[in-house]
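Here's the structure we're looking at; comments come further down.
A single protein chain has been omitted from the complex, and every remaining protein chain is retained in its original position.
Labels run A, B and C following the written order; every chain starts at residue 1.
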Amino acid sequence: MTQRRPRILIWNEFRHERMNPAVAALYPQGIHEALAGPLRAAGLEVSTATLDDPGHGLAEDRLDGIDTLVWWGHKAHAEVPDEAVDRVRKRVTEQGMGLVALHSSHFSKPFLALMGTGCFLKYRIAGEKERLWVVDPGHPVAAGISDCIELDHEEMYGEPFDVPPPDDLVFLSWFQGGEVFRSGCGWRRGLGRVFYFRPGHETYPTYHHPQIQRVILNAVHWAARPEGLEAPVRGRRETPLEPLG
Amino acid sequence: MTQRRPRILIWNEFRHERMNPAVAALYPQGIHEALAGPLRAAGLEVSTATLDDPGHGLAEDRLDGIDTLVWWGHKAHAEVPDEAVDRVRKRVTEQGMGLVALHSSHFSKPFLALMGTGCFLKYRIAGEKERLWVVDPGHPVAAGISDCIELDHEEMYGEPFDVPPPDDLVFLSWFQGGEVFRSGCGWRRGLGRVFYFRPGHETYPTYHHPQIQRVILNAVHWAARPEGLEAPVRGRRETPLEPLG
Amino acid sequence: MTQRRPRILIWNEFRHERMNPAVAALYPQGIHEALAGPLRAAGLEVSTATLDDPGHGLAEDRLDGIDTLVWWGHKAHAEVPDEAVDRVRKRVTEQGMGLVALHSSHFSKPFLALMGTGCFLKYRIAGEKERLWVVDPGHPVAAGISDCIELDHEEMYGEPFDVPPPDDLVFLSWFQGGEVFRSGCGWRRGLGRVFYFRPGHETYPTYHHPQIQRVILNAVHWAARPEGLEAPVRGRRETPLEPLG
Partner (left out) sequence: MTQRRPRILIWNEFRHERMNPAVAALYPQGIHEALAGPLRAAGLEVSTATLDDPGHGLAEDRLDGIDTLVWWGHKAHAEVPDEAVDRVRKRVTEQGMGLVALHSSHFSKPFLALMGTGCFLKYRIAGEKERLWVVDPGHPVAAGISDCIELDHEEMYGEPFDVPPPDDLVFLSWFQGGEVFRSGCGWRRGLGRVFYFRPGHETYPTYHHPQIQRVILNAVHWAARPEGLEAPVRGRRETPLEPLG
């Protein structure tokens, strides 16, 4: 079982960075490039796409051969066309592509379609302290993270988080303002895997934090299309395997 | 914790019964009435609706106050309008209505929307024997069922069943022709619960079987909107509960 | 499905109350009586037992007919004999008795035996504030609780909590000192159910809090032996149900 080099596509809405100088100062090349750097440094094959690319950056040829799709969106979810959403959803459930949804992508159309719930939560933008506690230290997505990750300033997300019960729960967040949140959750959907990771409001330098980068690297590996994946047999089976006496 | 009398709506496509004399002979008043009888006999408040009713039988006023919606559909899934599907999905996730999806309803639009996967499976119509084995004897949906339910003639459904990992797995089916299937599965979705129960191809008298009727009664109770349900607090929380530094 | 009146046994170590005046002042009749009051007021049939009763309060005749056993222990876990532990464990897995383990009972022998893990956690006794957030508002154990329960002074328990992934996760705790904890967790074990509820350090008046009492009432109902439970068929099955070859 030799491990192939995963191919990653990072999709970013890429609007805040172009309209808000404070965000541009934090992410001059865009959040997608900030996310791509550490993954490239770890030896992954990484391409990027943005909402304003041709085909919204989600044409078939952009998705072909991708093992994990990383998604960051916030204010323009509605501009992603439903055909593209269905394309992404089917790549996950029918071909085993992984999806790593970051922060406000809890409201992105592909994540909503895969969850089947409203994905509502509480939120507050007050630059408060967040601590992400490891609840499953043996989980691959927690590899290299000991005890907790501390972020000095983040947006608050609070429970209840309206998602299906996660198949894997890796991180819980504590917020200075008094709330908690399931910040690192995994789900199996069809042949693929989905991971949601909470941190990353655009006005904070979260994606420059080495431990946040490590978790995203772990999640990208965990969610990647598994080796030796066999396409399942489906549909009509005329002939029984046993005599029907 | 006194138990209120659950209000049930049984929705049936009601096409086979009107077009196929063999089905009409088994279910002269329609599958919905065959399902309603035992639930009424158990003291539940039961109404029925069909695809060809005004508003496709799914107008707001038909759904108001319903604790569990039972769904049977097969060949006309596409005729259910998306607005109605979204209405049903939100009643489950945002108001706690239960959904019990029967047999070919694995491909019904509300079930697909709540699962987020393709819900594919194998199938064969050969009138073969099915045994539904109880795998979780302590589960309320298995109440009154000892060991297994035997059906002389049913359609075969085979794995892999393309659904999210069930939160509750209650029954596994054995088929004479050589396949197996997760025939009784429960999921929590938002405030509500969804139960899928496999048996019930229209050309067999499955819904007249007392143990099948008992499982559906159990499932309708299990999925029903819980007592004392509190609508969750969501959205913007301007004021922190604790002072921010 | 008429609901029978559940029979509850509350087992309490009952040592702190007799040795520590501060605890005696909070729970003059013992924690078991403080827990019993609200359950009796809700119409349940409640008996109590303590470590120093004959047979450690866990003789067969004390357990006969019990639907849910509530357990509070702290410093004398080791004094509970292994035969009694095995008796309790088998009542849960083989007869469907519920177990509700409170606070420091995470280290009680019956809970450890049912979990199979070390059940380790972090702790700090500093009288800090705790908030228990509802993460699954549709869950029966959260019935009547809106948003969160606030306790002014409690012991802190922190993640990672070394238990198997809960089948049901209902509450998450926020602590003033910076930690979080999965404070309300359910598991299915054999024919029975186990619920762990975190609050209740003996030096705080936690069990006099109406919302804490409501959660314990909910948990006792949720864990109770299900109606119509059928003892599963096991062991050697000489005769196949179908002809071989």
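Brief remarks follow.
Just so we're on the same page, contacts are C-beta pairs under 8 Å (C-beta built on N, C-alpha and C of every residue); 3 or more make two chains touch, one makes a residue touch a chain.
Small disclaimer: the values here were computed from a predicted structure and weren't measured.
The residue touching the chain not shown here, chosen from C:W187, C:Y207 or C:W222, is C:W187. The omitted chain makes contact with just one of the residues B:A59, B:V135 or B:V233: B:V135. Considering C:P38, C:P160 or C:P226, the position touching the chain not shown turns out to be C:P160 (whole complex). Touch with the chain that is not drawn comes from one residue among C:S47, C:Q176 or C:Q211, which is C:Q176. On the side of chain C, the interface with the absent chain consists of residues 89-90, 93-94, 113-118, 120-124, 126-128, 156, 158, 160, 162, 164-165, 167, 176-179, 187-190, 232-238, 240-242, 244-245, using the contact rule stated above.
Across the interface with the omitted chain, chain A contributes residues 1-3, 42, 96, 131, 134, 136-140, 142-147, 167, 176, 188, 190-193, 217, 221, 226-233, 241-242.
For chain B, the residues touching the chain absent from view are 131, 133-137, 158-161, 165, 168-169, 172-175, 178-180, 182.
Here, only the chains that are shown with their structure count from here on.
Homomeric contact chain B/chain C is classed as same-residue, with over half of its interface positions used by both copies.
Centroids built from CA atoms put chain C at 32 Å from chain B. Chain A and chain C have centres, each the mean of its CA atoms, that are 36 Å apart. Of all residues in chain C, those that touch two or more other chains are 131, 134, 136-137.
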